[in-house]
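Removed from the display is one protein chain of the complex; every other protein chain stays in position.
Chain lettering (A, B and C) follows the sequence in which the chains are written, and residue indices restart at 1 in each chain.
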Amino acid sequence: MASTELAPGNSATTAHPAGRIRVGIIGATGYVGGELIRLLAAHPAVEVVGLTGRERRGDPVESVHPHLATTELALHSELDGEVDAVFLALPHGAAAQRVPDLLAQGVTVIDQGPDFRLRDPADYPRWYGFEHPHPEVLGRAVYGLPEVHRAQLVAVGAARAAGTPALVGSPGCYPTATVLALAPLARAGIIADVVIDAKSGVSGAGREAKAEMLYAEVNESVKAYGVFSHRHTAEIEQELAALAAGTPAADAARGLDFLPHLIPMTRGILSAGHVRPTRPIAQGELDALYAEAYDDEPFVTVVASSPATGHVLGSNHARVFARVDPRSGRILVIGVIDNLVKGAAGQGIQAFNLVFGLAETAGLEALPLAP
Amino acid sequence: MASTELAPGNSATTAHPAGRIRVGIIGATGYVGGELIRLLAAHPAVEVVGLTGRERRGDPVESVHPHLATTELALHSELDGEVDAVFLALPHGAAAQRVPDLLAQGVTVIDQGPDFRLRDPADYPRWYGFEHPHPEVLGRAVYGLPEVHRAQLVAVGAARAAGTPALVGSPGCYPTATVLALAPLARAGIIADVVIDAKSGVSGAGREAKAEMLYAEVNESVKAYGVFSHRHTAEIEQELAALAAGTPAADAARGLDFLPHLIPMTRGILSAGHVRPTRPIAQGELDALYAEAYDDEPFVTVVASSPATGHVLGSNHARVFARVDPRSGRILVIGVIDNLVKGAAGQGIQAFNLVFGLAETAGLEALPLAP
Amino acid sequence: MASTELAPGNSATTAHPAGRIRVGIIGATGYVGGELIRLLAAHPAVEVVGLTGRERRGDPVESVHPHLATTELALHSELDGEVDAVFLALPHGAAAQRVPDLLAQGVTVIDQGPDFRLRDPADYPRWYGFEHPHPEVLGRAVYGLPEVHRAQLVAVGAARAAGTPALVGSPGCYPTATVLALAPLARAGIIADVVIDAKSGVSGAGREAKAEMLYAEVNESVKAYGVFSHRHTAEIEQELAALAAGTPAADAARGLDFLPHLIPMTRGILSAGHVRPTRPIAQGELDALYAEAYDDEPFVTVVASSPATGHVLGSNHARVFARVDPRSGRILVIGVIDNLVKGAAGQGIQAFNLVFGLAETAGLEALPLAP
Partner (left out) sequence: MASTELAPGNSATTAHPAGRIRVGIIGATGYVGGELIRLLAAHPAVEVVGLTGRERRGDPVESVHPHLATTELALHSELDGEVDAVFLALPHGAAAQRVPDLLAQGVTVIDQGPDFRLRDPADYPRWYGFEHPHPEVLGRAVYGLPEVHRAQLVAVGAARAAGTPALVGSPGCYPTATVLALAPLARAGIIADVVIDAKSGVSGAGREAKAEMLYAEVNESVKAYGVFSHRHTAEIEQELAALAAGTPAADAARGLDFLPHLIPMTRGILSAGHVRPTRPIAQGELDALYAEAYDDEPFVTVVASSPATGHVLGSNHARVFARVDPRSGRILVIGVIDNLVKGAAGQGIQAFNLVFGLAETAGLEALPLAP
C-alpha cells in the first residue's frame, strides 16, 4: 500500500503560514518514540522530517516498529535537515546534555524525559543520582501539564513565535495521573496527609531487554516496586506543593508516600490518592471543586463511578474521580490515563500544540479503544 | 470536557454537497456496535444521528461504553429521525427480518452480521440452523470485502446515488483474514488442498455474559473450538470458490478444513493457510502474485517476515505473508487483522465509504496501536 | 488413565485410626469448590465421599472441572452416605441456613463463605444485607485463620474428638492477606491510621457468568471497586480490633479505609497497608515483631524485598513484608497470597487439619508454581 502521505502541506499555524511544522524525534526506537511517530505522522499540522536511533542508517521504521510500516518513514543516527521542534525520548541524563545546543539552534524542545521537569537542581542528585549539567536551563523549562500550566505554555509559545525557542519538560506518567487527581484538592488547600497507591502497566518500563520484564515474569503476578524511592515522587511533591502554596496544605504535599505497583497489562496507569483532609468536607463541595477544575478541559473527564484504565486506552483522555468516605472522613481520589499517551507522547503533543498556537487537541482526537 | 463535536450538519441530498451523511447504528451495545460508534463519531463525512439498544431510553453512551463518554451520544430503543444509512450489528437471523423494510424506506444498509453474506439460501439452514426469511434479497447484497468486490461496491454505490439503496453483507472476521491471505492463490488456480488453522482473540465471541468467556476461563489457556462446524467455513468456501472459478482449483475450495482457536487476548485474528499447490511454484512467482493483488491496496500490506496481530491492533490494516516450503513443497499463507476493525466495523465503514463515493480510507486513517 | 485412587484407606489420624476422614464438598462447581477437590483428592488422610452441585445427577467431575478428569469423581445434587466433615462453598446466606442441621448430625463444618466469620450479628445486615438466621451459632464458630486463632482451632478439634462437631468460618481472601500483613502491628498496638489498598485477580469474583468479568472486559484494564463498601472491611476490622484490644491501637482498627482493585490476572491478592504508627518505630523493631510472629509458621514467610503474588501461585504460602519509610515515618506492609488457596480452599484445609489433629500442612505441601 501507499504510505501515509506527509505532503509538504499548506497548513496555517501561527509561525508557518506556508507549511507544516517540521518535527524531529530523537530517540525514536522506544515505546514513547513509537507513540510520537504514530501520533505525529497523522498530525494535521506536522511534517515528521527525521527520526533518530543509535546506529540506525536509514533503517525502515518497520524494522523497529512493525505496526508503523505504512508510514514509510526511516531511522537515522542523526537528524539532518532543519526542524522547528524536536521531541526527545531519551534516557534520563542524556537529554540534559543535548538541550542547550538545540535551543541555541533555535529549535523548540519537548523533552519526554525527566531532565527538565524538576525546578530544584538538588532534586537531580537526590532522586536521579546525577548532577544536572545545565541547572541554569531549568528555570526556562515549563512543566508541560497543560491542565495546570497552560498559561505558561502559551506564554513560551508567544516567545517562540517571537524568536525564542521554548523548552517543555513533559511530565512523567505517574505524576500526570496523580496530579490531575489531586490538583483540585491541593489548590483548595485541603490535603493534610497523602498516600498514593498507583498501578501501572509495564510499557512504562520501556523496551530495553530486562529479564524481570519478560512476559513469563510479569504475567499473572503483581508487585510493588520502587518502595519509598520512586523518582516520580519528586515531581508529584513539586507540583502539589506549588498548587497548595499559601494554603494550610502547603507542607502536606511534602513527605507523601508514593507506592507504585507493576500489574500484568501493557498500558495504563491508575493512581489512587488516599487523603486525610485538613477539615471535614462534603461530597457536594468536592464535586464543585472538580467541576470547576475540569469542566472546560478537553481531555479530563470527571466521572461519578470508579474509572478503569481501559476507559482511556490508546487516547489522550484522562478520567478523574473523587469521593469522601462518610465512615472515615478520608477522601479518595483516582486518576486514570494511558501512560504512553496522556502520560507521555500525547501529553507532549498537547503541550507542543499550545506552544505552536495550534488547536490543543490537534492530532489527539482519537477516542479510546475498547475492549 | 466538551463532547467531540458532531457539527449539526445539513446533510440529506443524495450527494450530500451541503452536509454530512446521516448514519444510524442498530444494535449499538455490543463490541461491534462500540467500534462503529468509535469510528463513525470521528468520521469526517458522517453524522451519527441515532444509536439503538434493547430497552434503552436515552441512556448516555457511557452507561454501555464508558470509553465513549466524551461523544455525549445516547441510546434509544429505536432510531427516530431520518437516516441515509444504517449499520446493523445484530445477532444472526435478526437482521434478515429488518433489512427489507429498511431498503424499502430508501435506507442503505451495512449489515455486520452473516444474514446477507451467503449467496446460496441453502447455506443458512446448513450452517446457521435457520431458513432465511428473505432469500430473494440475497442476490441484491454485495459481500463487502473491498479488496475482492470493490467494483461491485462502487456499482451499488452508483445505483444508490440514483435512488436504489444498497445492501452490504460485511464479511466475518475469520473469512476476512483468510480470504485476504488466500485470494491471490485461489485466483491463480493454484490451491489443491487447503487446511486453515486460525487463532482469535475473544472479543469475536461478543459481549454476552457466558461462563466460558470469563477472564479466569480464557486466561492462560488455548483451545480449538467449532471443530468441523464453524459457520465461517461457508463464507470462506464461497469466496475462494468464486475466486477460483474456472481454474483447476475450483473444487479444492470446497471441502477445506477450518480449525479456529480461542487464545487469551482481546483483539486480533491470525489465520494460517496450509496449502498443497496444484503445481510446484517458486517463491518469486508467489511474491509476484501477492504484489499484484495488494500493492495498490490502502489497507493490505504484504510483508516479508511472519506478521503478528499486534502489528495491526486497533486499525483497519491487514498484513499478508506467503511462503513456499522448499522441503515439502507446500505453501504457507498468513493473514492478520484486528477482528473488530478490519474484521468488522472498520471493514463495514470501508464498504460504506465506497458505496457513498467517499475516499475509501475516510475515518479509517488511524495507525495501529503498539505496544 | 486410571483414576487417582481414593482407596477406603487405612490411614492413621488421631481420630480415625481405621480409615480416612470422610469429607463432602457442598457447592463443588465453583472455583473454590474446584480447589477443594483438587487439594482434598490428593490429601493423604481424606476420602472425598461426595460432591454436590445444583441439579447434578452423577455428572462426571470433568463436565464442570475438566482439569480434574483423572479423579474420576462425580457430582450429585445432595450428599448421600456418612461424612465426618463438610466443606461448604456456597453463596453468602445459603450456608447460614444449612449449618445448624449439619452440626446437629454431628458433622464438622468448614464454611468457606462469610456466614460464620463475623462475631457481631449486626454486621450481617450492615455489610451483607441480610439478617443472620442463626445468630446463636455465631459464637460457636472459630475464625479459621490458623496464624491468629490456632489455639481455638485446636480446642474445638479436641471437643470434636469428644463428640461436639466443630464449625469454622474460613476467612475471606482480602482479610487473609491483610490481617497476616498487619497482625504483628495490631497486636503491638502500633497502628493509628490505616489505609488498605488491595489488588486482586478475578477468580475471587467467582464463576458466575457476568458481563463485567468477561475476558475482554477485564484484560488490559485496572479499576477500583466496592469503594467504601466492600464486605471484607467488616472482617478486617473485627480481626485487627481483636488483636489490638487493650492497646492504644484498639480504636484505630475501626474506621479504616479498604480499597480493592480488580487487575487482569486470574489468581493472587496483594494487600498493601499504609499505616501511620502511634509512635516512631525503627526498622529493627519492626523486623523483630514480624520474626516473632511468623518464624515458626509453616506457610508465612517474612521477606526482605517486595513480594509478588507470583511467588505463591497455586500454593498455600503467604509472603509478608514490612518497612518504615524514613521520610514520612509511615509503615508500609504488604501481604501476598493465592486467593483460591491460602485465601480460600487451602486455608480451609489448614484449619480442617488442625481440627482433626492432623499435621497442619497435610495435603498442602505443594510449592508455588512459577513462572
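One rule holds for everything that comes next: a contact is a pair of C-beta atoms (placed from the backbone, for glycine too) under 8 Å apart; a residue touches a chain by one contact, two chains touch by 3 or more.
This one's a predicted model, so the numbers in the text were calculated from it and none came from an experiment.
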Item to check | Neighbouring displayed chains - absent chain, whole complex | outcome: A, B, C
Checklist outcome for this item: Sole touch to the unshown chain from C:A94, C:A241, C:V303 or C:A362: residue C:V303
Checklist outcome for this item: Only one of B:A122, B:A158, B:V222 or B:A359 touches the unshown chain, namely B:V222
Checklist entry - Among B:A161, B:A250, B:A308 or B:A362, which one is in touch with the chain left out? => result B:A308
Next on the checklist: Across the whole complex, list the residues on chain C that are touched by the chain not included here.
Outcome noted: 1-2, 4, 31, 34, 38, 41-42, 65-71, 203, 207, 219-220, 266-267, 294-301, 303, 307-308, 310-315, 317, 365-371
Checklist outcome for this item: Contacts from chain A to the absent chain lie at residues 31, 201-203, 207-211, 213-220, 264-266
Next on the checklist: For chain B, which positions touch the chain that isn't shown here?
Outcome noted: 193, 195, 197, 199, 201, 216-217, 219-225, 227-228, 255-257, 259, 261, 263-268, 270, 272, 274, 276, 306-311, 313, 323, 325-328, 330, 332, 334, 336, 371
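Following the convention adopted for this analysis, only the chains that are shown with their structure count from here on.
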Item to check | Leading chain pair when contacts are tallied as C-beta pairs | outcome: A-C
Checklist entry - What chain sits nearest the middle when you go by CA atom centres? => result A
Checklist entry - chain A to chain C: how many Å between their CA centres? => result 41
Checklist entry - Which integer distance in Å separates the CA centroid of chain B from that of chain C? => result 47
Checklist outcome for this item: In chain C, the residues touching two or more other chains are 201, 216-217, 219-220, 264-266
